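Everything on this sheet refers to the single structure shown next.
Only a single protein chain was left out; the remaining protein chains are all shown in position.
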Amino acid sequence: MHHYVGLIVLFPLIGLIVNGLFGRHIRSERVVGWIGSLAVGIPFLVAAAILYGMLGSPVEERSNTVTLFTWIAAGSFQVNAAYQVDQLSILMTLIVTGVGFLIHVYSIGYMHGDRGFWRFFTYLNLFIFAMLNLVLADNYVLMFLGWEGVGLCSYLLIGFWYEKKFAGTSITWTGDAANKAFWVNRIGDFAFMLGMFLIFREFGSLTFSTVMDSASSLAPGNSTMFWITLLLFIGATGKSAQIPLFVWLPDAMAGPTPVSALIHAATMVTAGVYMVARNSLLYALAPDTMMIVAVIGALTAIVAASIGLAQNDIKKVLAYSTVSQLGYMFLALGVGAFTAGIFHVMTHAFFKACLFLGSGSVIHAMHEEQDIRKMGGLAPVMPKTYYTFLISSFAIAGFPPLSGFFSKDEILWSAFSQGSVLLWAVGALAALMTAFYMFRMVTLTFLGTPRWAKDKHPHESPPTMTIPLIVLAFLAVTGGFLGIPAALGGGNALHHWLHPVFERALDRLPTAHEYSHMTEYLFMLVSVVIGVSGFWFGRKIYLANPDADDTFAAKAGGVFRTLSRKYYIDEGYMRGIVNPLVATSDRFLSRVVDTALIDGFVNGLAKVTASFSGVLRLVQTGVVQSYASMIVVGLLLVLGLILLG
Amino acid sequence: MIPISHYLILSAVMFTIGCAGVLTRRNAIIIFMCIELMLNSVNLTFVAFSAYLGDSAGQIIVFFVMAVAAAEAAVGLAIVLALFRNKKSVDINDVNILKW
Partner (left out) sequence: MTFETILFYVLALAGIVSALLVITRRNPMHAALFLIVNFVALAGIYLTLHAQFVAITQVLVYAGAIMVLVLFVIMLLNLQNEQDLFEKRSWRSYSGPILSLLLLALLLRTVAFVSGGSFDRISPESERIGTVANIGQQLFTAFVFPFEMASLLLLAAMVGAVILAKKRFP
């Protein structure tokens, strides 16, 4: 079955071409929308068929490479357009196409009546195409192509409503937000490229299997491995919004909500997690980087979660929540629980996509209002949105037996058993904050008395929007059953499925301490208590007083303001990095280096040439006879050289 | 019998005379005629070699040279006509706009 992997990538490409070239002339929104959706839906079915084929074959035969054509051949360096179909990539493909399909269908309803309807679906298909190349690539170069491709789509879609205003630090319209995302990602991409070069220098190849085979003979603690993995991780911090490069993601909410759901929650931002997991063996050989990954992950989780406590824009809350959840994933990868990280990628894709789409439904109903302080009491008006949103909130807060409970608990347990108590404590605190801000948001948005203006008439969204919500909510409930831990009597199917991919990496990691099931139960109980208390406080405080934020601001003004201003990180970057860079560019690079030195050199060269030619052009008299004389002189020289020389 | 070198010397002398004419004369039509002179001296070389080596290719080439010369005469004289019409002169020193 794996031979058909090319089809998975082909369909989004077809959709992209059809909608991109002819979409403008297709009058019917439905046709455009369904072309775009099916271009993602059919690959999902193909991927499912491939998965079925893999389930029916023995473990050793599940990983295959399909080479389509030779892309770059230069001497001994060869890069193929080849797709690696294995347990990890097919899982990612299913997530990308499955969630992607639902979000495409949702967009048909959400983008109804938009001037750039066909453009939107073209970009979405382009994104899916690039993302599939990223996850299916069998080498770093093709992966990088997808990596840059999704970055481009992210840029295009953040600035999709390019004439719209968008407020932020040094940001006045959506184009600024798109530029910010692009530039911040560039830093990470540059590091990724450096890592790639280092890999090529070290292993002489950029194909995953070759690199991994050569790497498996190395001993852990190699300094080159440290730099390779660190550079790749810096690449991941850009794409996956980790400290210190996470600042672009909250501003990426300038894009349409389905984009936030698809690119900035479910798929693209998890590319970094996937990339680290794909290189798990290299990371296992660099324990120092693993430590950095874990610490950065935990820090991001708690910093982003705490900022999320004080945000009032419904999408901003979800954005910081995404950053925080991505932090969890890196925490898992850092302590060596690769499966747990990928598990959380999957469950997070379900519930976060559902939450974003739900928020989109709310924004749609409130006529582009995003401030949760101006909502309230929407539950009776839009029950489907409310209940799916609520279920997903429970899932992200870690209520058993919803999906978020299993994945988050596995991460926290790994952080404790394979990492340290400190990492666990940070993660647990972030989980408490997560539950709190989620239910603060649910309460402010859906419960209590309506605070919206009388002229607004909220309504439930059309079926193209609610059906994806229901499907995603269902997945958010059931998705966790793939990874029920052994302590609860589950088989942890996902763990066994992915084990062959991470086998060599896990062999090189120190074995985890063995703890009794009692300890594990205790930690689960703590997780549940954390989730429930966050839920209880968030609901109680904000149900009783929707303006509780004002009370906090009055009592702990400094702390509250720091949180709502995002620790002044954006301001710090502006003052510490951007402004000095701009000033240096303007005053030194532009005026001194460019204008004086480079222009001076180039213009000087031109002037010297001009003055020489001023002399030389006197030879060009315009009289044909003098040219003929020169021909004869040349003839004489040639003849003389031959005869006398 | 006459050795071939005599023919070749005659050809060289005529070629040089034509060349000197091209380089010194200022009347465009005379320059044109000097070019014909040079072409003819080359034709003589071709024919001489053709006869001494017993190869007919030399005379065939002379035929083509004549065809080219005829074409050149037609176009060249048309250019001289157009030139005269614009400049009221056929002195090539008056035609020096082919610069800079």
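Letters A and B mark the chains as written, and numbering starts fresh at 1 in each.
Keep this in mind: a residue touches a chain if its C-beta (ideal position, glycine included) is under 8 Å from a C-beta of that chain, and two chains touch if they have at least 3 such contacts.
Note that this is a predicted model, so its numbers are computed, not measured.
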- Hidden partner interface residues of chain A, rising order: 625-626, 629, 632-633, 635-636, 639-640, 643
- Item | Residues belonging to chain B that touch the chain removed from view | 1-10, 12-27, 29-30, 32-34, 36-37, 40, 43-44, 47-48, 50-57, 59-60, 62-64, 66-75, 77-82, 84-85, 90-91, 93
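Convention: only the chains that are shown with their structure count from here on.
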- In the complex, go through chain A and note every residue touching chain B. 617, 620-625, 628-629, 632
- Note on the structure: The answer for chain B against chain A in the complex is residues 19, 22-23, 26, 31, 92-93, 95-100
